[in-house]
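Moving on, here comes subunit A:
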Amino acid sequence: MECKFVPSVCSYCGTGCGVIFQVLDGKLVGTLPMKTHPVNEGKLCIKGWNLHEYVNSFLRLKYPLVKTFGRFIKVRWDEALQITADRFKEIIETHGPDSVGVLVSAKITNEENYLAQKFTRAVIGTNNVDHCARL
Partner candidate 1 sequence: MKNKIKEWLKSGQIDIFLGYKTLQGHPLPHAFGKDNLEDIDTLITGSNYYPLEKIATKLVAEKPDIKIGMITQDHSQRALNVLYIWNQLDPENIKPLKGDGCSSNLKEHADDSHREAGKSGQFKKQFGMNTHASIEEAEIFAQQERFQRWMYEFQKCIKCYGCRNICPVCFCKQCSLEHSNLIGTGSLPPEAPIYHLVRAVHMAGRCIDCGLCEEACPADIPLRLLYRKVNAIVTELFDYETGSRLDQSPFSIIGESITLKLKPIAAA
Partner candidate 2 sequence: MTIKRINFLQELLEFMGLGGRLHLEWISSAEAQKFVQVVKEFTEKIRHLGPNPLRGFTLNNLTLDVGAAAGTAAKTACPEPKETVAQN
């Protein structure tokens, strides 16, 4: 039996509470607050306490789906990206770049967030960019 405790940071919002994941035989089974972490000092909110649940959730999206004629169809990554790019291009051409907005998330890294805002400003050409954890 393998039992591990992995220190990490909660990915739900911008606060950045320290958590400890309990891993049993390679599977995430529990979350504990980190008592020595300067941000949360051993406290967590209800989302943080249930962090381990979304990793193994059956509702989790694992591959790209494209909605065609009202139904979601599983496609390959390059196809999905191509379809998205084409549709964006079409929308920007007909309605202008300000018809697109980008909402980035705390679940991706700082660098990816930077890339997302750069993409919005430089490629799409709009300032409509926001972050879910802009508290």
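A quick word on the picks: all candidates are chains of the complex that A comes from, given by their letters.
Keep in mind that, in the parts below, a residue touches a chain if its C-beta (ideal position, glycine included) is under 8 Å from a C-beta of that chain, and two chains touch if they have at least 3 such contacts; residues count from 1.
For clarity, every value in this text was computed on a predicted model and none was experimentally measured.
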item: Touch-positive candidate for subunit A in this complex, from 1 or 2; value: 1
item: Contact footprint of candidate 1 on subunit A as seen in their complex; value: 1-5, 7, 18, 20, 22, 24-25, 29-30, 32-37, 42-46, 48-49
